[in-house]
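A selection of the complex's chains, in situ.
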Amino acid sequence: MDVFFLTVGAAMVLAMHAGFAFLEVGTVRKKNQVNALVRVITDFGFSTISYLFIGFYVAYGITFYAPVGDLEVMEGGTNGYKMVHFFFLLTFAAAIPAIISGGITERVRFWPNALATVLLVGLIYPFYEGMIWNGNYGFQDWLEASFGAPFHDFAGSVVVHAMGGFLALGAVITLGARLGRYTEDGRVNAILPSNIPFLALGSWVLCVGWFGFNVMSAGTADGASGLVAMNSLLAMVGGLLAALVVGENDPGFVHNGALAGLVAVCAGSDIMHPMGSLFVGVVAGALFVYGFELLQNKLKIDDVLGVIPLHGVCGAWGGVAAGIFGSTDLGGAGGVTFMAQLVGTLTGLTIAIAGGFLVYSIIKATLGIRLSEEDEHMGADLAVHQISANPEEDMSH
Amino acid sequence: MDVFFLTVGAAMVLAMHAGFAFLEVGTVRKKNQVNALVRVITDFGFSTISYLFIGFYVAYGITFYAPVGDLEVMEGGTNGYKMVHFFFLLTFAAAIPAIISGGITERVRFWPNALATVLLVGLIYPFYEGMIWNGNYGFQDWLEASFGAPFHDFAGSVVVHAMGGFLALGAVITLGARLGRYTEDGRVNAILPSNIPFLALGSWVLCVGWFGFNVMSAGTADGASGLVAMNSLLAMVGGLLAALVVGENDPGFVHNGALAGLVAVCAGSDIMHPMGSLFVGVVAGALFVYGFELLQNKLKIDDVLGVIPLHGVCGAWGGVAAGIFGSTDLGGAGGVTFMAQLVGTLTGLTIAIAGGFLVYSIIKATLGIRLSEEDEHMGADLAVHQISANPEEDMSH
């Protein structure tokens, strides 16, 4: 039964990776669509290998080398629950490169990016994941002793999203902006997205899959909670409506605003009150729009899809918000403290920012991380894959 | 367990909204694709707010203001079943504006449409929904006393689809046809769809999600029925094959024909015989094609996607058909009478037609409901959202 439960959840989160792919395909220029598709699916492949052989052991100390008979005995006749749990947690881990991908797209080299995926999913992500979700290194005990509660991150606002978003900070800055994005005399050139329907398709797939991400984070069918489902729904709606208003009816903001609300509600979706979740979503939707414009136009950080505001900032907001709206004073279920949430979140951010700069700087210094100018001009599709998105139309002359 | 069951159902019906979006994107002209996407997702947002604060109370008398602890106590330790039930029923309620959207697209103003969504989902839909599914106002008791059975509408052929389709009648007539669709000298100008693959994608997503809509309408995992699944399948197939033949291999008819069968089977999918369901689907597929051509070409009602024949006519057919093919004489499970089904259906149609004209006429008279001629010519994408569907290609010159 629980195996069925988690399998449905894992399939839904696997579908989210298709959502990441199409959100990126729609937002990049046409000459980089194929590359976006191939990077997202192969990043999923590299993530699986890295998490199977390294990351899952780093976080949970579990391996899968024993014969099938022993693997099942090890679990005491639970139909391989640990194996489907691996699958479910892998789909979370693999979200890390999928998030970063949207920031570094249109100019990153293929194989150096694959190496970064292996390092992040094998080492940095599971280091923090194990700290929070498996009690490694005594961090949760220390938080509880110091601040009255462990860090509560039910479905990964910080463990997954803020981690991915702030890892992308180092990646995007190390990589530098796309050619022509910012001129030397200080102008900001808009680079227009190629395909709004694909962007919207990606967002819809992510939204639907997210209910697997959040609800099935309970881990067992008995733990499935209507509160989690309702809170996810209301945060999603709060995010999209806030982005509609603040973002002045822009389709990119609206469709990403729904995701902003979902990012922020992950941490506290099992303890916040529905009205609190709606508010958390509204704030996230607005944060995304303002954060996007601040980064792109003021700070001149060329985060193409806005993954730093979307996953980073809204994820951090979600971690902290769980400490506010999860309290019984605001109608929540309690069991959290503001300080534990704050410290847990800041710890995640620190690891993400340091880890991102570290990994991408090393790769830049050794292998090189960026396409040549010529390749970037031509587009990654022809440069890396020798084919364009619409080959019959583009290449048959 | 039941929470898991309904969560899967709700996620599948949520996905149907992506299906509504792409069915519309593919059918409208390219200059209105972005607007279709944004209206469908934001209508979902406005529906959620309206149903949460007004509609769900109107239909079921339930609110969600108590603290989380009390919300769960209120349900007696059912893991928040009422909350996920709200989510599930909301995805039905939000289908109302999604259905209407396909009729009024390419010329409706954004914010007046949002207001209509709030009124329909908050008041008119839950008024009838509560009458049928919650026994409000003694309507079902009266039907049972008068005609031997209450009105049986298992998954909403009438409550959702005929309601949405006939609300659209008032909306479409109040709004008027698209510019140039019908000339003063009586000619009918075809306005060609932009993108058949997107139309087909929308139809597929709706078809798959529909199994959540129908099967999970049982409400609990124990109630899930293979009969419902099989009947839904056979009606879908009957609809698509009938539309293939009657519609002379037109891709729009085929892909909408599958939906016509599914609309019609909702009401009686738990009581009709599989062979009855196949027949109901065949009739629905043919009804859609004939109805579409009658409305568009003879009656000159510019219902862009054909939502009046699809959801309205086929939904009404489904309500009545449950009274025919649900009877034990035709191999069904019984418990229905033809007259109760007829009266229940006609009552729904009356409320829908009156409600649609009322709401859209008031909005037209006060705020205005239609884009300016200039904006309609330019397209809603640029007029309302300042961006087109393929910005890089369309706008970079």
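Per-chain residue numbering starts at 1, and chain names A and B are given in the order in which the chains are listed.
Basically, contacts are C-beta pairs under 8 Å (C-beta built on N, C-alpha and C of every residue); 3 or more make two chains touch, one makes a residue touch a chain.
If you're wondering where the values come from, they're calculated on a predicted model, not measured in any experiment.
Chemist: For a quick check: 2 copies are placed, so what copy number does the complete complex reach in this file?
Modeler: For the whole complex in this structure, the answer is 3 copies.
As a working rule, only the chains that are shown with their structure count from here on.
Chemist: Just curious, how far off is subunit B from subunit A if you go by their C-alpha centres, in Å?
Modeler: 33
Chemist: In the complex, go through subunit A and note every residue touching subunit B.
Modeler: 1, 5, 8, 12, 29-30, 192-197, 200-201, 203-205, 207-208, 211-212, 215, 221-230, 233-234, 237, 240-241, 244, 248-252, 254-255, 258, 271-275, 328, 331-333
Chemist: Using the touch definition from the top, list the residues of subunit B that touch subunit A in their complex.
Modeler: My answer: residues 1, 3-4, 6-8, 10-11, 14-15, 17-18, 21-22, 25, 33-34, 37-38, 41-42, 44-46, 48-49, 52, 64-69, 71-72, 78-87, 90, 110, 195, 198, 201, 384-393, 395-396.
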